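Here the complex is missing one protein chain, while the rest keep their positions.
Going in written order, the chains are labelled A, B and C, and every chain counts its residues from 1.
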Amino acid sequence: MTKDGYAQVKLISKPENMLKTIYTACRTCYSSDSPLNIYECDNAQDNEKMLKLISRVISSGHYSTIEHIQVSFAISNISRACSHQLVRHRHMSFSQKSQRYVKEKEQFEYLIPDSIAENQELKEKFENFMGEISAFYLELTEKGIPAEDARAVLPNAASTSMVASLNLREMIHLANLRLCTRAQKEIRILVKRMCDALTEEEPWLKDYLVPKCERLGYCDEDKSCGRKQVKGN
Amino acid sequence: MTKDGYAQVKLISKPENMLKTIYTACRTCYSSDSPLNIYECDNAQDNEKMLKLISRVISSGHYSTIEHIQVSFAISNISRACSHQLVRHRHMSFSQKSQRYVKEKEQFEYLIPDSIAENQELKEKFENFMGEISAFYLELTEKGIPAEDARAVLPNAASTSMVASLNLREMIHLANLRLCTRAQKEIRILVKRMCDALTEEEPWLKDYLVPKCERLGYCDEDKSCGRKQVKGN
Amino acid sequence: MTKDGYAQVKLISKPENMLKTIYTACRTCYSSDSPLNIYECDNAQDNEKMLKLISRVISSGHYSTIEHIQVSFAISNISRACSHQLVRHRHMSFSQKSQRYVKEKEQFEYLIPDSIAENQELKEKFENFMGEISAFYLELTEKGIPAEDARAVLPNAASTSMVASLNLREMIHLANLRLCTRAQKEIRILVKRMCDALTEEEPWLKDYLVPKCERLGYCDEDKSCGRKQVKGN
Partner (left out) sequence: MTKDGYAQVKLISKPENMLKTIYTACRTCYSSDSPLNIYECDNAQDNEKMLKLISRVISSGHYSTIEHIQVSFAISNISRACSHQLVRHRHMSFSQKSQRYVKEKEQFEYLIPDSIAENQELKEKFENFMGEISAFYLELTEKGIPAEDARAVLPNAASTSMVASLNLREMIHLANLRLCTRAQKEIRILVKRMCDALTEEEPWLKDYLVPKCERLGYCDEDKSCGRKQVKGN
């Protein structure tokens, strides 16, 4: 488990030549030169020149050029409530730990929401309750109930893990939606950690991995959190 | 709740002119005539002629022609375990009851897996346990914990509902995967009911809404349920 | 051919109960009631009430709720240049007339771009040239070259036809991009006609089927056409 009880995230795979691939894609659209020549030209050795073009293309909303880059994350210690939200991003690819095929042998791991953890009395009750659920789950599986049915008693708090992959276009979309304060805290922290893991290696992406109001220039929700004004106000 | 404790499913929307639209799509690919003329031609009044062509096209695996038809289902009384499986079908569209925004006011509804329900002692324990979870959930919300956090204690068994839409290509894919005995019983029944609701109005689809082994002619899983032999055996 | 030489478009299929289906989807997310009850409730008989909710949901960018509605168009008299642009919309479904399987028997149909048609001399030359291409195509096929190879000489101007289907979320996206003056004139007119065909039956969609600058409140291209200012200017 992580120290603060939230998601553990590690970037486990990204393509070689990220900038060069995007740069080649952008220039192929507007050049009489072949993509192979562009890929091997002098400019494609110059990160600064490449970034200047790429940033102009992304700012104009021509996101298809960054679909060429896909990244993969190893994610653990998120709740099943959180994973149910994450897998709704249909442009992502997931391989998630199965509650059907992986039988819990002892107390299952779980996450305590902050609002409960901050109240000592409720926190203890919550932890005890997780123990009771675990005991009932183990009784069920010992009595021959298959894991896929015994899991009916497992709570949304139960932790899960997955490998998740997405291209940069979806990564920006994910950040836009899930870094917004309307998103639930757990997924907000998860997505923030995905962004951080990526920008640590690719710092040029920082400007794009932001809540949607930063991209739009205004808030398009009913009520604003204060970061940007609601459109038209 | 349904009598047998499984999903309630109703087909709430389908396009006008289903056969005519598919027929027009199929013929447009191979005809010098315009789609509008095809749509209004005599053959497009003759269900039998249209079905003959459509069945040949589907059998050849040219599924893109049936993407033109999308259908919508109102689904209720499925468990959150089941909905987590269903939303993994990324070509489908979903609007699901939110546990963040809909606060439970009394005992939440839930499903009991058959393997537990068949054991009277375990069934009672299960039902009592659902009562305890409900009590704790209600205590949490009464003490000011927001629904989105209190739901951490709600179990996979808790029921949910949704509107789900998909085109006929994905409908066939869904049936192929989820009518297979490898799929968990609850989603197998759900998908069977979706198929039944659709074929009641469109009986010609019956031949295609089958487990994948019927389509392939063999079982491609590690072990067969006996319906078809494993490939190569 | 159409009078003005541009696309012929007809809406050939849309779901029954369009508003009711969207309304049910929107309310299902926030209601303790089942989608089936929502679908059959009094409000779902009242177009005005439904539209009020739907418009609020769309304005907040919650577009997944309108994916439940898919519409189909019969499209003819568009150029292959235009169809190559249109099929880049990957959330759409297409059944297009095949140049491999449909052999031209006489002068193929084609579109003359306005900038050429406006110059009488160039227009005549263009038309004569289309005749020459046709003659060479017919010579090739008569000499036994299969249609799929003979078509190598056919120009981008050659007309094609298709059945195209898309959900309302993609319809709004298509309008946002292709009604923008950056889009080429032919596809702009095609998409305008698709929008018109749809809003004739569903006038409430008019506010959403607009160029992207209307949705954003600013122009996100390098240069503005004057309709809205470039962001930050």
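Here is the rule we use: a contact is a pair of C-beta atoms (placed from the backbone, for glycine too) under 8 Å apart; a residue touches a chain by one contact, two chains touch by 3 or more.
The structure presented is a predicted model; accordingly, all values stated were derived computationally and were not measured.
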Visible chains in contact with the missing one: A, B, C
Omitted-chain contact residue, chosen from C:F73, C:F94 or C:Y208: C:F94
Residue in contact with the excluded chain [from C:E16, C:D46, C:E124 or C:D149]: C:D149
Identified contact with the non-displayed chain, of A:N43, A:S59 or A:S72: A:S72
Residue of C:Y6, C:Y39, C:F73 or C:F126 in touch with the missing chain, whole complex considered: C:F126
Residues of subunit B in contact with the chain not shown: 56, 59-61, 212, 216-218, 220-222, 231
Residues belonging to subunit A that touch the chain removed from view: 8, 10, 12-18, 20-21, 24-26, 28-32, 34-36, 39, 64-65, 67-70, 72, 74-77, 93-98, 101-102, 104-105, 161-163, 165, 167
Residues belonging to subunit C that touch the chain removed from view: 79-81, 83-84, 87-88, 90-91, 94, 99-100, 110-116, 119, 122, 125-126, 129, 132-133, 136, 140, 143, 145-146, 148-157, 184
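Methods note: only the chains that are shown with their structure count from here on.
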Identity of the chain that, by mean CA position, is farthest from subunit C: A
Self-contact between copies subunit A and subunit C, residue sets same or different by half: same
Rounded Å distance between subunit B and subunit C, as computed from the means of their C-alpha atoms: 30
Multi-partner residues of subunit C (each touching 2 or more other chains): none
